[in-house]
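For this view, one protein chain was removed and the others were kept in their places.
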Amino acid sequence: MAKKELLKVDGLKQYFPIKGGILGRTVNHVKAVDDISFTIYEGETVSIVGESGCGKSTTGRAILRLEEPTEGKVTFNDTELTGISKREMRKHRKDLQIIFQDPYASINPRQTVSNILMEAMTIQKSYPRKERRKRTIELLQTVGLNEYQADRYPHEFSGGQRQRIGIARALSVNPKLIICDEAVSALDVSIQAQVLNLLEDLQEAYNLTYLFISHDLGVVRHISDRVIVMYLGKIVEIGDKLSIFDHPKHPYTKALLSAIPVPDPTREKIHIPLRGDVPSPIDPPKGCRFHTRCPFAQDKCRQEEPLLQTYVSMGEDHQAACHFVEEIERGQLKPKDYRSVMV
Amino acid sequence: MSEKVVGTINQPKRSSPKFDQLKTTWKRLRKNKAAVVGGFFILLFIFVSIVGPELTTQDPNKVNIINKLQVPSAEHWFGTDNYGRDIFTRIIHGMELTLRVGFLSVTIGGVIGVILGIVSGYYGGKIDTIIMRVMDVLLAFPGILLALAIVSVLGGSLNNVIIAVAVFSIPAFARIVRGSTLSVRKLEYIDAMKALGASDFRIIFKHILPNVMSPIIVQATLRIATAVLTASGLSFLGLGAQPPTPEWGAMLSEGRAFMTEHPHVILFPGMMIVIVVLAFNIFGDGLRDALDPKMNRR
Amino acid sequence: MVTYIIRRLLQTIPVLIGVSILVFSLMHLIPGDAAQIMAGEAASEETVEQIREKLGLNEPLYVQYFTYISNAVQGDLGYSVRSGRAVMDEIKVRFWVTAELAFYATLLAVFIGLIAGIISAVRHYTVADVSIMIIALFGLSMPNFWMGLVLIDWFAIGGDWLPDWMKMRPSGWGDSWRQVILPVVTLGTGGAAIIARMTRSSMLEVIGQDYIRTARAKGLSDRIVTYRHALKNALIPVITVVGLEFGAFLGGAVITETIFAINGMGRLTIQAIQTRDFPIVQGTVLVISLLFVFVNLLVDISYRMLNKRIDLN
Amino acid sequence: MDTAILEVRDLRTSFFTDDGEVKAVDGVSFVVPQGKTIGIVGESGSGKSITSLSILQLLASSGKIVGGKVLFKGKNLIDYSDREMREIRGNAISMIFQEPMTSLNPVFTVGQQISESLIKHKRLPKREAMARSVELLKLVGIPSPERRVKNYPYELSGGMRQRVMIAMALACDPEILIADEPTTALDVTIQAQILTLIKDLQSRLGMSVIFITHDLGVVAETCDYVAVMYAGQIVEYADVRTLFAKPNHPYTVGLLNSLPRHDIDQDKLVPIKGNVPNVHEMPIGCRFSPRCPAATDLCRTELPELMHAGNRNEVRCWIYSDKWDGETEVDVYGEKRIAKG
Partner (left out) sequence: GGSSNESDNNGTNDNEDNGTTNEGATGNPVEGGDLVFAVHSEASSLDPGASNDVPSSVVQANIYETLVKRDDENNIIPGLAEKWELIDDTTYEFTLRQGIKFHDGEDFNADAVKASLDRIRDSKVASPRYFLFEMVTDIEVVDDYKVRIKTEYPFAPLLAHLSHNGGSIISPKSIEADYAAIENGKKAGSVISAAPVGTGFFKFVSWTPGNEIKLEKNDDYWGDKAHVDTVTFKVISESATRNADLERGFAQIAEYVQPIEVAGINNSDYGSVNQKASSSLSYIGFNTEKAPFDDVRVRKAISMMVNKTDIIDGVFEGFGIPAKGPLAPGVFGYNEDAHPIEFNPKEAKKLLAEAGYADGFKTKIWTNDNPQRVDIAVLLQASLKELNIDVEIEQLEFGTYLEKTAKGEHDMYILGWSTPTGDADYGMYALFHSSQKGNPGNRSFYENAEVDKLLDEGRRETNLDERIKIYYSIQEQLIEDAPMVYIHHQEYLTGISNQITGFSVDTSGIYQLQQVQFVE
């Protein structure tokens, strides 16, 4: 199957200035996203997982140019988004939607739900005027809200209900790509299941593409085709779902997977703990950014930055950024400090 | 849902879905006691200014020196002024004009100021710099000089005083709106609208404006008082109501010479201005509440 | 921030040029000239002409303007047509008086206005709220001359109910606090009213926010929740108004100055306009615009102090 | 059972809106035993957050507690004066709010916001409070906390904000911690760290926790008891092992069924059909009846009480009552079967 490249991110960097001193000069930068590249093909779901603060949301916002990227190119549907004017960009917005991580902050508190949705449709003229109200109700119902809630204001909803408003808004304009930033994290499992099913159905019907940002690996496993693992502004591993979940190569990915709680109180769990503090993205560690916490870290890791590449033991679309993938795989390298923690 | 589902305890019948934000606001406005009272008075004022003059029995400009400076009585409810004119009649006849000056000048100045301020705050950068520096110039500029210039170019009519007062009010609106816009434009829901591809126009007027509305309402309702007083202050330039027009601000300044000995001359027009401004303020408060979905409904 | 401040200060240059051109053209647009007014209601053309010549009013406008500007750049704002004194001298005397008056009046307005506004907001729709609103509107709707004269009547001349030591001085500025209080009150009331109303509405916007709930969840007292958490968020429109009021006070409070015989910028400006004393008008307007630019700069900086998210550049 | 530190009895909270009364919490009762964790799970919008807000009396102005009791160490908090409540809030009982962005004050640094309660309740001087804030941030796993204390909320990622909320709530070593979806925005490693932290505090200080979450994995790992809420009411209350081993209420069963798992592959998730009922048109009978695959006429006409379902579970379902008139073996969502008795 000839896959069509829908979104191509190339060398994306997003630095936030840190103002310091009484005079407010820029003293440093938060390197929230530091040179990442990946491609998403039409009709697939790619997830980004990673530790909190590693730059997932920032990546999403940069793709949409909600924050102008510091560096790098974003190409969508053969248009280089980073190079066009704001006005031009507006035309592409219909195809690129985002569900924000913080649902309450991202909706205008003075609009009722129906106004929020109808306005989205008005902006993108996605439905004829007369049908908009009907469509609004439909959308609400698809995300598990009721018609009677249509004329309520955001503050009258619960956290999960607000998140569903955000989802409905993104869906209302029939986009091609949706960036779902923790889109289902506040939903109870039943609604979550409904929404995830909905997203899958839509994908099937309209060949939608998702960039799914989540830390809920259960959800990620369920929905993704491919997974990107980020650590401190960098991609450390990327691959199809099965490779990542069943054959993780990067020590960070491994640690991540071991930390997932399982909904079974009888099961004893073993977490691979990560040593030490999470480094700051302001002055990230030299070499491999993970070396400060990596149980396998060697001198090389402290000096040389590993490239994202496919190692022999990996599938073809599977890449990891670690110098010692093979050694670890072969058991030649033993973790330095391994302790199991009973929870 | 199953049809056996029946309404239970206190089941209010819901009105048909409201499609329009305006309608919602209107509905909430009607529920707000303050707004209703304020609105009622405003309507009353408008009514009086239209039909009031027909109903009065006395001539507002009838000079009767012998009768001057009478205290309020059954015949002259508010007393008479220094020409023996009936103050009550004058107040009724002056209402239309006073409201016109107060309301129109604030509206014109407000609209222009709000647009400038919101554009300035939203876009920032050069646009902000230019607009705000022009506002600085306007603020620093002596009002009289501006008014004099307006008279000399446009002549001294009542409409021109409205223009003059409107021009004076622009910078205050602009600065207030800009200040609030600066903080609102950074909120995430504005980003969300951008992500939806909303035009700047829409973002500005549908999303920022309602969220900076309350300082605007305050400023506008208060400005009415200032406008009436400013307008009367300009009458000596030939701008505004000329004697014997019973415009309230003018009545206040004319009464100035007599205020110590005959306070009623200035008391009544002063009170009327307060009442009108009060009505607008109460209404404004109600409007603010109605626009704020979080406000406790009562 | 430093570059920002420098940039803003540099912007005063175009502002001043703009202002001076505007003043210049308007002063020439309006009827009546200094020579005529100086000469009085009756003066032969010859006299008027002579005076005109002396004042350099016969020159073409642009020549007059450029003469003015080139002198101004060298710090010479010219001489008053009316008194013959250097404009700088005329302004200097008044400026400090006005600055002081404006400062105290603003202080008073902010103090009363904030407290009243906060009470209003916290006690939303109670008797206290309504009374504050009514008092505020009285303060605002009553012309300054009324306020001033009533204050003089009550506190300067005084009923018999006032002991002598409490009586204020009706006129002048600065010798003692007795001269200061009445004009400050007269001037400050209107500002207090606006600030109170603005604070109220702005606080009401903020009080419903989630972070106020968070603050309450910490067990903080109502005072801290109101004055720290709510007020700081509500302050932006209030600060704007304070800046506007302070600027307006600086620009001169003609009526208050007149009533209390205070020798301030407002009266100077008005008198200069009325006598078409062009150099003085230019001078005062330039000084006032400078101040406005400065005050507004302070306001903008305080926006950023209040909310670090506001990006001024 | 252990000694109860907090007991909620028949709590009812309503919102009075333009459209009339919204009964967000409608007769909720549960017990929080000293030193234990009780999880509240349930459908989004079922009243979990409102229950917790009611305990601390932090409802929006349109919300009112219309009935019930909140007994903290035997005293009814609802009778407390505002001043007395303030001594409780943030000190004896503290809360982590669900929406971290809007719940943080945008104009203060996170350090200022954390140190505030320390200054108030622990009477720490400013500098010490700030130092302690740094420690707290470190505790919740925020990198370079010395720098982050000076950050404003907008400069933080979603997960960091949430952790700031957690740090704030933990600042004064509360006796009861109400955590409303504290880890939704956290990645699993941090989540594990936070959960460990809470456990740790719990064992050290004997803290009790009310844990509101929809993440059943988290519930399984951290809670001792679980209350399942549906439409403003508790439909099942059980200790955690029993609940997962043998859920009784059809809704609980459905909930467990719709869970995506990272350890197994599922083709399609099986959500509970239908929607939460309209608050204005609450079913007269069991509130879950319109969506319940086993509902009978009895379910649709009469509201069941919480009752014992044979084991130690309490469940609000007719199936376990003597009145039950349907099949004795009921098929709920295919897999699980619920046997009467």
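In this document, chain identifiers A, B, C and D correspond to the written order of the chains, with residue numbering beginning at 1 in each.
Everything below uses one rule, namely that contacts are C-beta pairs under 8 Å (C-beta built on N, C-alpha and C of every residue); 3 or more make two chains touch, one makes a residue touch a chain.
Note that the structure is predicted; figures quoted are calculated from it, not measured.
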| item | value |
| --- | --- |
| Displayed chains contacting the withheld chain | B, C |
| Candidates C:50, C:64, C:221 or C:302 - the one touching the absent chain | C:50 |
| Option touching the unshown chain, where C:2, C:63, C:107 or C:157 are the choices | C:157 |
| Residue touching the undisplayed chain, where the options are C:211, C:246, C:260 or C:303 | C:260 |
| Options C:8, C:200, C:276 or C:309, residue touching the unrepresented chain | C:276 |
| Subunit B, residues in touch with the chain not shown (by the definition above) | 61-63, 65, 68, 82-83, 144, 148, 151-152, 156, 235-238, 242-244, 254, 257-258, 260-261 |
| Contacts of subunit C with the absent chain, listed as residue ranges | 30-33, 36-48, 50-51, 53-54, 79, 82-85, 89-90, 93-94, 148-149, 152-153, 156-157, 167, 169-172, 258-261, 263, 267-268, 274-276 |
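Here, only the chains that are shown with their structure count from here on.
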| item | value |
| --- | --- |
| Set of chains whose contacts include both subunit C and subunit A | B, D |
| Which of B-D and A-B has more C-beta contact pairs | A-B |
| Intercentroid distance (Cα basis), subunit D paired with subunit B, Å | 49 |
| Chain centre separation (subunit B, subunit C; CA means) in Å | 22 |
| Residues of subunit A whose C-beta touches two or more other chains | 102, 104-105, 148, 155 |
| For subunit B, residues contacting two or more additional chains | 14, 186, 188, 292, 294-295 |
| Residues on subunit C engaged by subunit B in the complex (per definition of touch) | 11, 14-15, 18-19, 22-23, 26-27, 29-31, 125, 133-134, 137-138, 140-143, 145-146, 149, 153, 190, 193-194, 197-198, 200-202, 204-205, 208, 236-237, 239-241, 243-244, 247-248, 251-252, 269-270, 273, 281, 284-285, 288-289, 291-293, 296, 299, 303, 307, 309-313 |
| Interfacial residue positions of subunit A with respect to subunit D in the complex | 16, 30, 49-53, 56-58, 101-105, 141, 144-146, 148, 152, 155-162, 164, 182, 185-194, 196-197, 200, 215-223, 245, 255-257, 259-266, 269, 271, 274, 277-282, 341, 343 |
| Residues on subunit B engaged by subunit C in the complex (per definition of touch) | 34, 124-125, 129, 132-134, 136-137, 139-142, 144-146, 148-149, 151-153, 171-172, 175-176, 178-180, 182-183, 186, 214-215, 217-219, 221-222, 225-226, 229, 252-253, 256, 259-260, 266, 270, 273-274, 277-278, 281-282, 285, 288-289, 292, 294-295, 298 |
